[in-house]
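A protein chain is absent from this complex, but the other protein chains hold their places.
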Amino acid sequence: MIPERITSEGIAHHSYLVGSGGEAVVIDPRRDIGVYLEMAGRNDLRITRVFETHRNEDYVIGSLELARATGATVHHGAALPFAYGEPVRDGDRFRVGSLEIRVLETPGHTEESISLAVSETESPKRALAVFTGDALFAGDTGRTDFFPGREEEMGGTLYDSLHRKIFPLGDDVILCPAHGSGSVCGVNIADRDLSTLGYERAVNPQLRHDRKAFIADKVAEKHHTPAYFRQMERYNLQGPPPLPPHRFLPPLPVDRVKELAAAGAWLLDIRLPTSFAGGHIPGSLNLWRQGMAAFAGYYLTYDQPVVIIDEFNLQLEPVHRQLLRLGFDRVAGYLAGGFFAWAKAGEPIRRAGTLSVHELKGRLGDPSVYLLDVRDRSNFDRFGHLPGAHNVYVGELPPVIPTIPREKEILTFCDAGYKSSIAASLLLREGFDRVSTVLGSMAAWRAAGFPVER
Amino acid sequence: MIPERITSEGIAHHSYLVGSGGEAVVIDPRRDIGVYLEMAGRNDLRITRVFETHRNEDYVIGSLELARATGATVHHGAALPFAYGEPVRDGDRFRVGSLEIRVLETPGHTEESISLAVSETESPKRALAVFTGDALFAGDTGRTDFFPGREEEMGGTLYDSLHRKIFPLGDDVILCPAHGSGSVCGVNIADRDLSTLGYERAVNPQLRHDRKAFIADKVAEKHHTPAYFRQMERYNLQGPPPLPPHRFLPPLPVDRVKELAAAGAWLLDIRLPTSFAGGHIPGSLNLWRQGMAAFAGYYLTYDQPVVIIDEFNLQLEPVHRQLLRLGFDRVAGYLAGGFFAWAKAGEPIRRAGTLSVHELKGRLGDPSVYLLDVRDRSNFDRFGHLPGAHNVYVGELPPVIPTIPREKEILTFCDAGYKSSIAASLLLREGFDRVSTVLGSMAAWRAAGFPVER
Amino acid sequence: MIPERITSEGIAHHSYLVGSGGEAVVIDPRRDIGVYLEMAGRNDLRITRVFETHRNEDYVIGSLELARATGATVHHGAALPFAYGEPVRDGDRFRVGSLEIRVLETPGHTEESISLAVSETESPKRALAVFTGDALFAGDTGRTDFFPGREEEMGGTLYDSLHRKIFPLGDDVILCPAHGSGSVCGVNIADRDLSTLGYERAVNPQLRHDRKAFIADKVAEKHHTPAYFRQMERYNLQGPPPLPPHRFLPPLPVDRVKELAAAGAWLLDIRLPTSFAGGHIPGSLNLWRQGMAAFAGYYLTYDQPVVIIDEFNLQLEPVHRQLLRLGFDRVAGYLAGGFFAWAKAGEPIRRAGTLSVHELKGRLGDPSVYLLDVRDRSNFDRFGHLPGAHNVYVGELPPVIPTIPREKEILTFCDAGYKSSIAASLLLREGFDRVSTVLGSMAAWRAAGFPVER
Partner (left out) sequence: MIPERITSEGIAHHSYLVGSGGEAVVIDPRRDIGVYLEMAGRNDLRITRVFETHRNEDYVIGSLELARATGATVHHGAALPFAYGEPVRDGDRFRVGSLEIRVLETPGHTEESISLAVSETESPKRALAVFTGDALFAGDTGRTDFFPGREEEMGGTLYDSLHRKIFPLGDDVILCPAHGSGSVCGVNIADRDLSTLGYERAVNPQLRHDRKAFIADKVAEKHHTPAYFRQMERYNLQGPPPLPPHRFLPPLPVDRVKELAAAGAWLLDIRLPTSFAGGHIPGSLNLWRQGMAAFAGYYLTYDQPVVIIDEFNLQLEPVHRQLLRLGFDRVAGYLAGGFFAWAKAGEPIRRAGTLSVHELKGRLGDPSVYLLDVRDRSNFDRFGHLPGAHNVYVGELPPVIPTIPREKEILTFCDAGYKSSIAASLLLREGFDRVSTVLGSMAAWRAAGFPVER
């Protein structure tokens, strides 16, 4: 059992359980800890230690939950004044059955970042695997932009951590990073779930450079920082509040949803852009279910409850969990009966438009149209864009809305047609009334063989 | 364990497992028999007999599946020449642990219909419960329209079965019917899941009349008979084919879906009308997932495979099962990635319109509009309708489509806005191009306090 | 959905969820309330009220858990000063969608006992079902021995409640009692899960008598009162403590189990008597898993933690839940690896003997043998016993142990060979060293056709 990976979808976060000889440690646990308890129980393992590779910014850490449930000790790097747990330092060693875990201080992403090398006690000199946290990913390295003004310094620090601490473990060491493809903690994390240090050294584009070029690369990277990161940083330094004891999501009748909405609650419409276009509750934010973890933190606020609006109310629990992992504990419930309950109640309904890329092609150049491309800048640049497109990243749209011409018909566009509907819903909330989403967006545009500009 | 009810949603079909002393019988099993096997296994019961209260018309009977899996004997009424099983006759008795099951011949719905009275062997003279099949429901009685020209005779026969066979069991006997609310096997089955003979005699409107009035009532009833009933009758007389061994629903890439569609496959869009309106594959039939069992049998044919189109591909297994229960064994799979995979592939997309009832109100009287109300006639009459509405029941729409004016904008309307989208999709398939669905339909119209005509 | 029954095995406790029109009430909920929340959620129902038919003695009531999770109001009878909730009185009516619930005060089992009649608002004069709490069961009536010295009075009170309040609802009303077969809240509850008032009036032996004979019958009844009832009474009057938030059962290594045992923890061996006989941890109490809810409350104490000892550690969660339902919140965990981990650690092992009834037959009359029959007195009398058997009910054994001759070989005997191993383990704990259990006991003796005395 070396190691068992547990992935939290959406934020593409990997945590790990490493067990041997009746004992286990967990690395970077999430807040809903049932999966670790169950995995440990099924294998007759007691969880004795929790390691945090760094103070995570993108989710609520579950160390204290796990400590409360199991009595485990929590450890993190020594370079931050955590309000809980015990610091560890370079070279510290911990025995877990027939395994040994050794701490490597690997700053760069943050100052207190650590990596954990695991070896078998029969071959103590050789590491079998290394948990690199946000220092090294498959195909990428950790972002180094969290210390404004110190970008070069942190880039160099990360370079040194990689080359002096991690790579010397050996090419044949298995890489266990804290994130997979899709995380905002890297720019371009690769899709492979397994890798080794040697494989990364050979194919990871960031590792081909010398120190200077590496630093230049890191400084040039563009990252997004959703608003909720600040809350996560506070939580994960001080120790987050416990998960609400009853995580039951109650069905809410139409009247109750209206009351909540009137009092300022977020109406979170988790349906696809087509559904949202066909009819939705005025004022709702359209954020499709799988995009929840990645995008909710840009818009939702901690001061207002959230009401989930779905189609058939299937599998809302995973949606709820994604919100809880971002610390959104005030989910009031879901609209009983889904959107159709609203329609059947004779309540007002709003719509958005949709276009296929074929229809979009016919509208290009039309002066009454404003094409709003909400992809991130790097995709906009790298893969090209349509003539006349205005680019604002979807996560940064709200403050920019006042600059968008209200008199035009707004066509929202993105990578595949999901984020464009977030944008459409944000515009509709602000009173725009002719907003359409391009279904399939760039993916469809390219599949149709239409030309792009660069 | 007297009795355990197993309900198949959609067709609102109740089957029952009655177990005692290590033995069990199953009454009117469905074809996916896992639920009976598991329930029996969990309670250490061997299933030894299967009873069919009548040759069912609305689903594939599971008797032979169960017989193959357990060695149980199958029994039905003697008045039809079933190709399998053993006939039983009025007064036959069967012991099941400390229970006794007695056969009552109760024709009327069909000629070979039986009911089964169950009593405890300690009190053999008193029935505890009775399985009435389609003779008696909560709030209703079975339809008697299956023998054209013999409606009066069958109505009288059913009256006699009720009054001479079933009610003499006693008012305190628990009623276990073969259908609950929502089945097309009754007109107006009540929502209560439990009842007794006495309670029905007191409140069931069909039981207040004398024989003559009862017959008149039954003859006047209007029933729907979906096309697939004929296949069910064949199957359930001859013995249906076994369930396909691998009931795995494969994901199909866009190209494969296009091939299948080109070869005539049904594209079954199980999303809600809003989604369908926001964008759909040209030629698809929109039938929301919970309506599957009740409506698929009006349109789908047994000669062509079915491809399921969904939003997020959540919980397709129940949809698949509903189709299998109606004998639609040729489900080729589902569109991998859902409708958005189609959009991202740059394929053509079609849309429908939607209206709220407030918007509909503004369009009434507009001569360019054709308001197509697809509720069944009795709802149309009983609850009233909008001025100028044209009524065709959704199940009977296909042959009537040529009579609908193509030059007008068609507004489809129904009870709550689901069936209206079936109608919209049928019209769009036939080349209509301005079709809109009224979201919420009659439910919303009434909730908004708008007036109706009668 | 009228009504949905939720049964807690072991104590054979029935709770009910009654839902209609988006709303639901729960009657006599247990403490682990997930089942109600899930059932309500799946049906888009909000739980608005909780009714307690009486202050339960045999399990921790879940009303407050449910109130905390849903905001529901809690109601009980007015004749006890509950520290929480709102009293209801005879004739109070509550609307739940299209249903009405009417309160009947039906004292007898306890003074504040109520029953709840449910009717459809379309037929408000007729009850459809009645929740009788512990007043009326299938085949039995509630015990009336909780008020020492007032047995006759309470018997008469119960008679009046039945005949003046409950039966006048009508013979065709469905009976929904708070307990099924196996509960200590009745003497002889029948195995049928469904019944009606009329059926009970006809076959329930307690209902055949006039008032005087009924009272005499009730006064003559012999009931068992496990020690834990007192804790339940306290809890259920004052409001019990919340369920522990993390109900995770941790695996414990051998050393930790030894420490806990040394400090006084209960070692609860949930294996069958054969396993216990083949080898067990010295000092453990053998109580097979399905007997947990019915027998744990006689022996376990609230001041000491409990350690579960199993064979393969399969499905311990239901065992844990049974203990939690009785208020035993201090379950420390289970022996990791099961009993064999203990054996493999080279720890001391103890054994018991086993006998078949054929071997027992050969030992009858042997003066070195002491046959201890731990069935309850009524079974001992009613079904007869073996020559020379000494009868002490297993629940009352501990104080009687000093009177049992240590110099003899003790053969423990019961109904089927489970309780006899509880007795064997209690004796072994007290230092007896020749103790054997008769496998199959009375059931086997009778199956073998051996004679009994009366």
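A few remarks follow.
A, B and C are the chain letters, set down in written order, and residue numbers restart from 1 in every chain.
Assume a contact is a pair of C-beta atoms (placed from the backbone, for glycine too) under 8 Å apart; a residue touches a chain by one contact, two chains touch by 3 or more.
Just so you know, these numbers come straight off a predicted model, no measurement behind them.
The omitted chain makes contact with just one of the residues C:V88, C:V307 or C:V357: C:V357. The hidden chain makes contact, of the residues A:A24, A:A129 or A:L360, with A:A129. Between the chain not shown and the residues B:T53, B:T70 or B:S284, the one that touches is B:T70. Here the missing chain is touched by one residue of C:S275, C:Q322 or C:T412, and it is C:S275. Looking at subunit C, the residues touching the absent chain are 271-280, 289-290, 311-312, 314-315, 338-340, 343-346, 348-349, 351-352, 354, 356-358, 416-418, 439-440, 443-449. Taking the complete complex into account, residues 1-3, 20, 98, 120, 122-123, 126, 128-129, 170-174, 191-199, 201-203 of subunit A touch the chain not shown.
If you put the missing chain back, the residues of subunit B touching it would be 22, 34, 37, 40-41, 44-46, 68-70, 242, 245-246, 248-253, 313, 336-337.
Methods note: only the chains that are shown with their structure count from here on.
Taking the mean of the C-alpha atoms as each chain's centre, subunit A and subunit C sit 49 Å apart. Residue positions of subunit A touching 2 or more other chains: there are none.
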